[in-house]
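Here the complex is missing one protein chain, while the rest keep their positions.
== chain A ==
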Amino acid sequence: MSQEASAQAPVIELAGATKRFRSARGGVHTAVRDLNLTVGPGEFVAVVGPTGCGKSTTLSLVSGLEPPSEGRALVHGRPVDGIPAGVGYMFQNDAVLPWRSVLDNVATGPRYRGASKADARAKARDWVERVGLGGFEGYYPHQLSGGMRKRVALAQTLVNEPSVLLMDEPFSALDVQTRGLMQDELLRLWSGSGAAVVFVTHDLEEALVLADRVVVMTAGPATIKSTFTVPLERPRDAEEVRLTPEFLAIYREVWESLREEVQITRERGAGRAA
């Protein structure tokens, strides 16, 4: 599936993309360097790498929140300048509006895009239902559990029907059971949507459960080390699939590549601590 997908015109294309920041001490910090990545329509790509290596920066380049310092970032074949049309982004931390009810939170996107209040709410009601929050339309975020807030964030992003979905460790703050549940939800909602997904995580298991392709990044400054195709059938059950021998085989293979980078990051951390 992924081969077919990437044969078509890519939805996301990073070519030699590099991002540098000015560091707090006045030096220059390179977050990512020379990234080359293409994602086809409907393809689910997971990006894994050691903690703090610059995975999130990759998403900022695609989303237009940060322009690349060098190289190119293209979405739908057009250079990213401002926020490209059709991009949805789910952040690591809660970004739901605490002063809006669940329904109004989900209706936010359509309202920004000029829908009337009634239309936006009707659309939002449908999505609140789809993410399993029917009956909670009137609640404020602080009245919900962490998993339910993630569902609100998911509905808020998906209600805009993005063709490019960027996810930055969206489930990392959840407990293991809730995370498994949310992974299943995500697969269910994504299947048939035709959206290209870039899912950043430090959890290799999560990456393999979800993705068609897993990209391993090096320790910072990050660049792409290797890419693996995940040979698992869809539809997948997030809980079941991790017990299959195919899963364990691909896990071993990718971990071999990821382990070195994790090791490097750990040694650096130890050096800094000493």
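By definition in this document, contacts are C-beta pairs under 8 Å (C-beta built on N, C-alpha and C of every residue); 3 or more make two chains touch, one makes a residue touch a chain; residues count from 1.
Heads up, the rule we're going with is that contacts and distances are computed from a predicted model.
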| item | value |
| --- | --- |
| Chain not displayed: protein name in its UniProt record ("SusC/RagA family TonB-linked outer membrane protein", "SbsC C-terminal domain-containing protein", "Regulator of SigK" or "Riboflavin transport system permease protein RibX") | "Riboflavin transport system permease protein RibX" |
| Given A:139, A:190 or A:251, the one touching the chain that is not displayed | A:139 |
| From A:80, A:103 or A:181, residue that would touch the chain that is not displayed | A:181 |
| Touch with the omitted chain, as defined above, among A:20, A:100 or A:125 | A:100 |
| Footprint left on chain A by the chain that the document does not show | 63, 65, 83, 87-89, 91, 93-95, 97-100, 108-109, 112-113, 132-136, 139-143, 145, 147-148, 151, 156-157, 160, 178, 181 |
